[in-house]
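Quick one: the structure is below, and I'll ask about it shortly.
Note that one protein chain is taken out, while the other chains of the complex remain in position.
The block that comes next holds chain A.
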Amino acid sequence: MLEIRQLALDFLRYRGLWRRETVTCLRDVSLTLARGELHAVVGASGAGKSLMAQALIGLLPGNTRRRGELWLDGEPLDAARQAALRGKRLALIPQSLAALDPLVRSHRQVAWAAQRGGAAAPRAAAERAMAQLGLVGDSARRYPHQLSGGMARRVLLAMATAGNAEWLIADEPSVGLDPQQRDGVLDQLRRVADTGKGVLLITHDLRHALRVADRVTVFHAGTTLETAPATAFHGRGEALASDYARALWRALPDNDFARPAAREATQLA
């Protein structure tokens, strides 16, 4: 079980040359991720979802101050343990495509990831992971700049799955993909969870996360408002506890496609 308990994060930044100010990015973030579970974290961009992911694997920028606790299987997940597990048992699929090494062909990068994860035959593991995502033949051997955005996303996903990590954090893995590719990536994450791994899916795309997720945590302004089973997003959202989660559900184009009225919006904020 991977646990986040009341995580809070502040950024220190300089205003002008001398004055320093702290900006609070995460206020109160708590959630649990079980083995075999696909847990979606949804919310607006800028709400702090990616920072939570970076905090989980211990790759926060230097100017942050962290409070709260991280636990893995009943033991605290501190910086040393994060460093030891990162890339092996704990893997992040980053949102930025800039995470790929521009000078290395993609199949080699995936093989490296497999090696870090302890695969006995990294090349074969890499090939398998890429083939599962439809990256075969010539397209598996390209340099990152020769890949389309969708292919680059799949290479990042292949890197995370080739390493056979037990805990996978996918930060917006389906952004910029067409519907077919998006479903392919989400189905692959579901399969990873079904093999007994814990998958945290960070996304702004509630509609499509619901198809594969077991539970959904709604994130707003640095706070986890509620965790609900995916089935609670139904009808007019009566089963949801928070106003914001209900508004998010109702704002989908095939529901009401409405932004909350100004009065409600201030209550939500």
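As a working rule, contacts are C-beta pairs under 8 Å (C-beta built on N, C-alpha and C of every residue); 3 or more make two chains touch, one makes a residue touch a chain; residues count from 1.
Here, contacts and distances are computed from a predicted model.
The listed choices are "ATP-binding cassette domain-containing protein", "Succinate dehydrogenase/fumarate reductase iron-sulfur subunit", "Sugar ABC transporter permease" or "GntR family transcriptional regulator"; the UniProt protein name belonging to the chain that is not shown reads "ATP-binding cassette domain-containing protein".
When the omitted chain is restored, the residue from A:A111, A:A193 or A:L206 that touches it is A:L206. Among the residues A:D78, A:D101, A:D178 or A:D194, only A:D178 touches the chain that is left out of the figure. The chain that is not drawn here is touched, among residues A:G16, A:G137 or A:P253, by A:P253. Not every partner is drawn; the one left out touches chain A at residues 42-46, 148, 150, 175-181, 204, 206-207, 247-249, 251-254, 257-260.
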